[in-house]
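One protein chain is absent from this view; the other protein chains keep their places.
Here is chain A:
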């Protein structure tokens, strides 16, 4: 496994290096943040292997949180695949209906497979991961501030 240059969630090894991690990071990134991170970069032209399309993914849960799966409901997802001039093919499956966001995610996925990976990692993935971690820490901090210690009262008759 390569060493990861951005914070990530542990996923089972796939033989793909950290590609699943960066694809997940891009999918979960706020569209405006990914757009801002790419704004200053020189992006290559691309051909569509699969033009952006919006569809649904059925989200599954487990009975009791740990038992057999059941279908909870769907979520909107937009996917696309594109080929950049140097030949790499980038894929994206991102939550929501934002085709520009899916396109940007696929572009980064393609560039991450080529010689500009280090540049993209520093300019896009690391800031996105840091922003996501900050959001998560802020939510956890607010939750921690609402942590209570209930105590049971002694009944009068005892």
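Worth a mention:
What we mean here is this: a contact is a pair of C-beta atoms (placed from the backbone, for glycine too) under 8 Å apart; a residue touches a chain by one contact, two chains touch by 3 or more; residues count from 1.
We adopt the following convention: contacts and distances are computed from a predicted model.
Within the choices "Carbon-phosphorus lyase complex subunit PhnI", "Xanthine dehydrogenase YagS FAD-binding subunit", "Transglutaminase" or "ABC transporter permease", the name that UniProt assigns to the complex's undisplayed chain is "Carbon-phosphorus lyase complex subunit PhnI". Only one residue from A:24, A:44, A:114 or A:127 touches the chain missing from this view: A:24. Per the touch definition above, the residue from A:44, A:96 or A:114 contacting the chain not shown is A:96.
On the side of chain A, touch with the chain left out of the figure occurs at residues 9, 11, 14-16, 19-20, 23-24, 27-28, 53-77, 79, 81, 91, 93-97, 136-152.
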